[in-house]
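Got a structure for you, written out below as structure tokens; questions coming shortly.
Note that one protein chain of the assembly has been removed; the remaining protein chains are unaltered in position.
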Amino acid sequence: MEWASWSDFWSMGGYGLYVWGSYGVTALCILIEILLLRRSAGDTRRRLKRMQQWEEQ
Amino acid sequence: MNLYTFASPVTFYHLAGKLIPWFTWSAILLTVVGLYLSFFVAPTDFQQSEAYRIIFIHVPAAWMSMFIYLVMAFWGAIGLAFNTRLSFMMARALAPTGAIFTFIALWTGAWWGKPMWGAWWVWDARLTSELILLFLYVGIIALWAAIDDIKRGDRAGALLTLIGAINIPIIYFSVKWWNTLHQGASISLTKAPSMAKIMLIGMLVMAIAAWFYTIAVALVRVRGIILERERQSEWVKEILERET
Amino acid sequence: MHRFILAVLRRDLTLAARRRGDWLIAQFFFVMVASLFPLGVGPEPEMLARIGPGVLWVAATLASLLSLSRLFADDHHDGSLEHMVLSPEPTVLLVLGKSLAHWLIYCIPLLIIAPVLGIQFNLPWDAILVLEISLLLGTPILSLLGGVGAALTLGLRGGGVLLTLLILPLYVPALIFGAGAVDGVMAGTGAQAHLSLLGAFMVLSLMIAPWIAAAALRVSLE
Partner (left out) sequence: MTSDTLLLSVHNLACARGERTLFKAMNFSVGAGELLLVQGGNGQGKTSLLRLLTGLARPEEGEVRWRGQPIQKNREAFHAEMIYLGHANGVKDDLNPVENLRFAEGLQGRAFEEERAVAILRRLGLSRCLDLPCRVLSFGQRRRVALSALLLADAGLWILDEPLTGLDVHAVALMEGLIRDHLAAGGLCVATTHQALNLEGVKVQRLLVGNVAIPELV
């Protein structure tokens, strides 16, 4: 194990800002993509459903 | 024909539905393993201290950005040659994820460059090519957005992807050539002297995780596209009855 | 085959001759963009000679893009593009002819103006000569790759801006080799390597771009 303590881990030998800045933004990007994807998947299904109901009327 | 049964949207919709959980869980598992390797197993680099740990996402993201582009070009070429609708849908489903990985590669490159080179941005051959790759992704997505007609959009996007794919090696080579002439920063992450085996394994695990993630996301997206395009057909109506 | 290309060429040249206004705008655009740079970065001769090759190349690229959005658009609008595509000759030759016409109409004048701007940027004579050669080899690339973009964005809303977005990244090698050749001769390292690479890229574009542009044109007309 490389790290003596949690604070040691978070500081990353003084480069904490850069390391966590990179990992954080990556995680954020992926999170945003997943959220957008979930929303658009739901939207598509609801919209198609609505269009289908119009056609049936 | 056998190939065409898998290429039919109905079959693929259901197949994708079954595959998505597998790829999702594999991606999660591999990410956990990869993160463990990159933070707890890989040793401190004696030159770059802990900052080098950024490469565990930077390098896989850069690989993915180029790989996804090539896969898109492949699907585009297949679609143009054999007129298979599904391959165009795959290309469309991959593009946003490719663009995101390109952005991540650029972002992490900058955040790695700041402590190492003392500058957020250097016109290094790799970073510059990556930037141009991002432009290409944005161009393709913008072209799709501008064309309303599905068939035209599919084919136009595929042609643009193809000419980009032919151009990328030339762009990379020209930027590299330009870079050596101007004596810019040419330090390369992967050529760092202390490239230990464990680092390579860590990067590979992360790259495979990213690949599985991409497949899962693209499959979800392609299912949405299939529903949208096949909305007139009976099977889509049945699915909508069931799922909502 | 060459008769068809000649017919396309003669037609586009006649049409351009009837609309000199459009043609002049593109040339003035080139002069104006290049003239704005000294105002932005200052008039020091050394500095201008340093940035001159790059500025002139970027300005030439933008000037050729300005006219590219109309490469097929006018003919599409009045229906003559459909007639040309429906001619018995292959669409590739049509695209080749139109790209060639664009090069003759919009890029050759740039070659004539460039030395004057080169003097403004304090470039030495041998550098101006190499600039001319690099433009001669490099501007066909702009017309050929631009043809792909023009065919892809045919008839789209905001097609001109989209065309710029699609095609500029593909121009990067031409820009690098072209401006690099002039830089090379000024730095004393010679221009041959750059010019050969530029020529190779031009030949490659000539072999590939018309096919893709023809396919794109057929897709856009469908």
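A, B and C are the chain letters, set down in written order, and residue numbers restart from 1 in every chain.
In this section, a residue touches a chain if its C-beta (ideal position, glycine included) is under 8 Å from a C-beta of that chain, and two chains touch if they have at least 3 such contacts.
Treat the numbers as computed from the prediction; the structure is a model and nothing was measured.
Student: What are the shown chains that the omitted chain is in contact with?
Tutor: B, C
Student: From the list C:Gly40, C:Gly79 or C:Gly188, which touches the chain that is not on show?
Tutor: C:Gly79
Student: If the hidden chain were put back, which residues of chain B would touch it?
Tutor: Touch set of chain B with respect to the missing chain: 149-150, 229-232.
Student: Name, in rising order, the residues on chain C that touch the hidden chain in the full complex.
Tutor: So the residues of chain C touching the unseen chain are 3-4, 7-8, 10-11, 14-15, 18-19, 77-80, 82-90, 218, 221-222.
Note that in this section only the chains that are shown with their structure count from here on.
Student: So, what's the distance in Å between the C-alpha centres of chain B and chain A?
Tutor: Comparing mean C-alpha positions, chain B is 16 Å from chain A.
Student: Between chain B and chain C, what is the separation of their C-alpha centroids in Å?
Tutor: About 32 Å, centre to centre.
Student: If you average the CA atoms of chain A and of chain C, how many Å lie between those two points?
Tutor: It comes to 42 Å between the two C-alpha centres.
Student: What does chain A use to touch chain B in their complex?
Tutor: My answer: residues 1-3, 9, 12-15, 18-19, 21-23, 25-26, 29-30, 33-34, 37, 40-41, 44-46, 48-49, 51-52.
Student: Where on chain C does chain B make contact in their complex?
Tutor: 145, 148, 152-153, 156-159, 162, 165-166, 168-170, 172-173, 176-177, 180, 183-184, 189, 197, 201, 204, 208-209, 212, 215-216, 219-220, 222
Student: Where on chain B does chain A make contact in their complex?
Tutor: These residues of chain B touch chain A: 39-40, 43-44, 49-51, 53-54, 57-58, 61, 96-97, 100, 103-104, 107-108, 111-112, 114-115, 213, 217, 220-221, 223-224, 227-228, 231, 236-237, 240, 243-244.
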